[in-house]
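With one protein chain held back, the other chains of the complex are shown just where they sit.
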Amino acid sequence: MSAWYSVLAMGFGYLSAAIILLIVVISIRKTVKDRGIWKRAAAGQRQLEYAGELVVLGGGSKRLPAGEVLSVPYEGTIGLASGCDVVLSIRRLHLRAAFFWVEGQRMYLVPVQREAIQVDGEMLRPGDEAVMTTGARITVNGVSMELHLYESPGLETEKLEYPYVTRARRIQAHRGRGSGIGNSGSVRRKEKGRKKAEENPER
Amino acid sequence: MPKKEQVFAGRKVSEAGKKNAGAEKPVFRKRERSAAPAERTKKWKAGELTGRETFREKSRNKGRVSAAEMRLLTGSRLDLPVVVIAILTAVFEALGLLLAAAHTRETVGMDSLAMIWVIVPLGLVSSLLLPRIMHMDALIMALTNFLCGVGIVTLCTVSPLRGNRQILFYAVSLGVMVLMTLLVTRIQRYHLLTLFLMVAGLAILVLPLIFGKWNNGAKNWVSLPVLGSFQPSELVKISVLFALAYYFSAHRTFIQMLPALLFTIACLIVLMLQRDLGTALIYYLSTLVVFYIACGNIPLTLLGAGGGVGAAILGYRMFAHVKVRVAMWKNPWSDPTGGGYQIIQALLAISSGGLFGMGLGQGTPEKIPAYYNDFIFAVICEQFGQIFGVLLLLLYVIILARAVTLINRSRRSLTMLLGYGTVAMLGIQTFMITGGVIKLIPLTGVTMPFLSYGGSSMLSCMAMIGILHGITGKQQVETKESMPGKGGNYH
Partner (left out) sequence: MLLLMIALFCLIVAYFCYSVYFYGGRWVANPYNPRINNQKQYVKMGSVMDRSGLVLAWSDENGQRRYHKDARIRQAVSQVVGDSGGKVSTGADTFHAQYLLGFKSSIFERLGDAITGKRQEGDSLELTISAELSRYITEHFPDGKRGAVVVMNYRTSEILAMVSLPQFDPTNLSASLADSEAGALMNRCTQGLYPPGSTFKIVTMISAIDHLPDMDNFAFECTGYYPVGHYSVTESSAHGIQDLRSAFANSCNTTFAALSQQLGYKLIGDTARQLGFNENFMFNDVIVYNSSYPADDLSPEDLAWSSIGQGRVLATPLHLTLIAATIANKGIFREPRLLHRIITAGGQERMLPFAAPDRSAVSSETAARIEADMMEVIRRGTGTRAALNNYTVAGKTGTAEVSNDKSVAAHAWFVGYIREKEAPYAVCVLVENGGSGGRVAAPLARRALQKAIDLKLN
């Protein structure tokens, strides 16, 4: 092993340490920047037709202060993950805590995880359905919000390619009381015929 | 209206809000940060502000995404960081292989020179061109290429024959990755695919029991005529991922989750029979993680974890070689030439490397048994230094962390579970092997993703990266479709 090779090898060792340090720094910066871009884009994206808004009243945190206004589309999910339609930055909230849809002048909310969701003071269990109008007070894990539905008659629900809140899914949610485990709801005989429709793989 | 209310017979909280109608406007808690919010409160109360404005200063920027950034999100543009990383990777690989050629001059040397022309273009094409053609995340691709490059450079220096084969495996795995990406991006209904994967998975997994031979206390590989040895337990990971994701996805009752659980238990049993306990542990832990993400039910998850601990203790009692491994973990110096030889040589190698390494090709890595697959991390620490080793681990964490931020954006719970399963498997495997090499936990016999020599290992890891790309790809497609032109919604 010549001395020259040893020098070159040691030099390459230093060089690789520099290279990998550079790569690490670049990746971290880019990931952070990308996240910022996404957050802005996601906020902008949701300027679709909205059915109403949720105004945070109190009990919030720095990321969800009192007075914050969240726009509510015609249907979708509520949760902590940034892919949800209504993103609530509340501690200990599930990634997908509930789903909702708006029909006419009412909003229907169905929790799917065991969250402390109260509507007008009444505690909701997973699978329960809450029917709300403007002025309803929703409290999620201690943060209270008020619902304002826009007064716009006749707007159709936007047809997304994979709507999550299909009819079958609503039935399913009622079936599975609890967080998807245990089947304590009773099955209505009427729905047995609709069981085939429930094989819809939109899960 | 009445008909609908009859169908949904769940407990209803009906007509909430009616009683609040007409109540006075809510009162805000005054936040003491600055005067501006207080002013805005007054305006809000007076009904002057619309709902769009909030109290946060930063949010003035909300919704303002430039066109360039938008192209970034849809993946149709490559930006500087990824190009820089790809170039750095190419430089690293070229120089490394040059040194490898100089080092192994006497034996196979010139092959490594030729291999430069193979691997550098492969890396550049896959990092720079592929993300533009298909929808995938360019940064994860570039980082993965760098990791594979480090593995290949190291292997070409310490074991040139294996290094050349590793390049072959790398090329094939890139193909598999593209396949997986297409699979995840294009397929909407996963039912058939999942069933097929489950059946095929179990079939493949049982192969070593029938055809394989005992090796190192485990019987988990099969010898194929052309391809050499092949470890099915690595490939079945994909089946498990899809099975778990499909059956655990949202709003399933326990009965419907059962097929996935049964499948996983069957895999675990077969793996136990094959004595491949490390891989069994990975399967089990990722199932736990996916289960927790799907249900959010802490008590049940803890129950599962407790069951795992119980099984581990049972395994300790039952299997002799597990006892040996734990004893060697506690004090390898008690048997320096026998059971503890491997870990002692690994520790000696790591410490001899110093901060910046002994240099590529110097030192004696061959003394560590399994230096080309399980203990490649020790070899890298010896040749490139401890700083390089730590930063390499950090690179793994960055890949997985970025994957997590991407996964959270998905709209379907199936893709989310698939992504989390993948991240869990890669993360747990990396942790287990690195912990074993530095004597943090006992050795478990799993390989290091991307760095280890081994076709099946490389294939499965690249396939999992392909799944991650597929998930990202889906998001990019969705973002593209909601871009301006469909209503012009952002400024």
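Here the chain labels run A and B in written order, and each chain numbers its own residues starting at 1.
The working rule: contacts are C-beta pairs under 8 Å (C-beta built on N, C-alpha and C of every residue); 3 or more make two chains touch, one makes a residue touch a chain.
Source: prediction; values computed, not measured.
K.L.:
Can you work out which residue in B:423, B:451 or B:468 touches the chain that's missing from view?
P.N.:
B:423
K.L.:
Tell me which of B:173, B:345 or B:373 is the one touching the absent chain.
P.N.:
The missing chain is touched by B:345.
K.L.:
Identify the residue among B:224, B:298 or B:390 that touches the chain left out of the display.
P.N.:
Of the candidates B:224, B:298 or B:390, B:390 is in touch with the missing chain.
K.L.:
Considering the whole complex rather than only what is displayed, give the residues of chain B touching the chain that is not shown.
P.N.:
So the residues of chain B touching the unseen chain are 289, 293, 336, 344-345, 347-348, 350-352, 354, 358, 363-364, 367, 386, 389-390, 393-394, 397, 400-401, 404, 420, 423, 427, 431, 434-435, 438-440.
K.L.:
On chain A, where is the contact patch with the chain that was removed from view?
P.N.:
Chain A touches the missing chain through residues 1-4, 6-7, 10-11, 14.
The working rule: only the chains that are shown with their structure count from here on.
K.L.:
If you average the CA atoms of chain A and of chain B, how far apart do the two points sit, in angstrom?
P.N.:
Chain A and chain B have C-alpha centres separated by 23 Å.
K.L.:
Of all residues in chain A, which touch chain B in the complex?
P.N.:
Residues 1, 5-6, 8-10, 12-17, 19-24, 26-31, 34-35, 37-38, 40-45, 47-48, 53, 55, 57-58, 65-69, 71, 81-83, 94-96, 112-114, 119-120, 122, 124-125, 127-137, 146-148, 162, 164, 169-177, 179-183, 185, 188, 190-191, 201, 203 of chain A touch chain B in their complex.
K.L.:
Inside the complex, what are the residues of chain B that reach chain A?
P.N.:
7-21, 23, 26, 28-29, 31, 37, 40-41, 44, 51-56, 59, 61-65, 69-70, 72-73, 79, 81-82, 84-85, 88-89, 91-92, 95-96, 99, 102-103, 139, 143, 146, 188-191, 249-255, 257, 293-297, 300, 356-362, 383-385, 387-388, 391-392, 394-395, 398, 401-402, 405, 408-414, 416, 479, 482, 487, 489-491
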